[in-house]
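This structure is in structure tokens; I'll ask about it shortly.
Yeah, one chain of the complex is gone here, protein chain that is, but the others are all in their spots.
Entry: subunit A
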Amino acid sequence: MAAVEDKAIPSEVPVKGRFGMTSKRAAGTDERLASTGRLTQWLRRPEAGAAGGLIATIIIFALLPGASNLYSLQGSMTFLTLAAELGIIATAAALLIIAGEFDLSVGSMVGFAGVVIGLTVKYWGLPLWGGIACAFAVAILTGYVNGLIVVKTRLPSFIVTLASLYILRGLSIGITRAVTGRTQIPYILDGAPDPATAGLFNGHLFTGFFHWMGTQGWIATRTDGIPFVVGIPMSIVWWLGLTALAGYVLTQTKYGNWIFATGGDLNAARNVGVPVDRVKIALFIYTACAATLLATIQVMEAGSADTTRGLLKEFEAIIAAVIGGVLLTGGYGTVYGVLFGALIFGLVQMGIFYTGIDTDWFKVFLGIVILMAVLVNNYIRLKALGRGGGK
């Protein structure tokens, strides 16, 4: 806006109003502003609850038997990989929730994208990158259709994407069985030797460094001298990269402002000219693409596609977002909190495994964590608004 550029910005902020109302304060201080301690300010951050929860979870599992295995390099990589796979879709889900919408079709999209890669590569003979490109094209289309229906009909996205959940899962199973006679597509990578593309999704970073650490005897190695952990898995790299990107977009760009506004007050945002429909559709597309990225990583790791992949991932993504301090009602949240949420999720899942607790209890634990997260979130939101009571 030209109007913005034209205004001169004085270095001293307080200005005498035309009515002789002189500001009483010097720049930076204000006697009306109650001093808030650093701790309080930090606690007001939306990711504070998730960070606290993560620290508590780490301590709890450190005190349980099996902690040495869980927190070993190998154990850590395992739960970090779990967190990464969830985090990739949870970050996208979080942005969408902040913009005021849900996508329940994420899990089905993971399965469907895997099937697309499997069928195009194995039965159409496309190169690996071609199959992956097809999967992303399908994802963009799916996200666009989801978003368009939600925006045009103003139906709750919960219902619209619940329909997509069933349609995509049904298509995955139906098409795969029709083409292959089974519900799995194995040996996808065998006929398509494309190590560069595959490595982008299932390779490792810093392999040389990890190998060197192995030769120094700092990390555990197999008998042949290759370390158990050969490097940082690409899934973790993707996860951290996308979290950083999403965090940047959300807090540092105008698009972030639009996302918050779209979820905060749709009409107000529309009235000041925020393209709320485009914001929503773009985020539906991003969510579907994040699901496809996860599907690609899983296909590259397993070498096969399975129509049941991604089952219930939509809920896990929403849970990680909520644990991370994202308000289900929209308009508030951070992706860094979602990073902590995904970490808690991965840690608990692996922690229960390593400590020998019956894994049946995982879901009980999960339920309790969700409930606590929602209570903490609600409290933090009221704090952010500077209120003690409810609104």
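As a working rule, contacts are C-beta pairs under 8 Å (C-beta built on N, C-alpha and C of every residue); 3 or more make two chains touch, one makes a residue touch a chain; residues count from 1.
Here is the rule we go by: contacts and distances are computed from a predicted model.
Hidden chain, UniProt protein name from the list "Fe-S cluster assembly protein SufB", "Sugar ABC transporter ATP-binding protein", "Pyruvate dehydrogenase E1 component subunit beta" or "Polynucleotide kinase-phosphatase": "Sugar ABC transporter ATP-binding protein". Of A:Gly214, A:Gly256, A:Gly310 or A:Gly324, it is A:Gly256 that touches the chain left out of the display.
Taking the complete complex into account, A:Gly264 is the one of A:Gly66, A:Gly130 or A:Gly264 that touches the chain left out. Subunit A meets the missing chain through residues 1, 3-5, 7, 9-10, 13-15, 17-19, 21, 23-25, 30, 32-33, 248-249, 252-258, 260-261, 264-265, 267-274, 331-332, 381, 384-387.
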